[in-house]
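What follows is a structure written as structure tokens; I'll ask about it next.
Removed: one protein chain of the complex. Kept in place: all other protein chains.
Up next is subunit A:
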């Protein structure tokens, strides 16, 4: 019974936490990897090159 309850809970994450978690990830990657503002570019320059993102 316990197992069944847990299984049900596992499958019941709901889309909202999943989507918001993924969006938080996209948000971080955007600023670290893509934002072209000079301050972001300069701070992340070496990281962008080292992780093979298009840099400049």
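In this text, contacts are C-beta pairs under 8 Å (C-beta built on N, C-alpha and C of every residue); 3 or more make two chains touch, one makes a residue touch a chain; residues count from 1.
Operating definition for what follows: contacts and distances are computed from a predicted model.
Missing chain, UniProt protein name: "CbtA family protein", from among "Sugar ABC transporter permease", "CbtA family protein", "Phosphocarrier protein HPr" or "2Fe-2S iron-sulfur cluster-binding protein". Summarising the interface, subunit A meets the missing chain with residues 6, 10-11, 13-14, 17-22, 24-29, 31-34, 36, 43-44, 46-47, 49-56.
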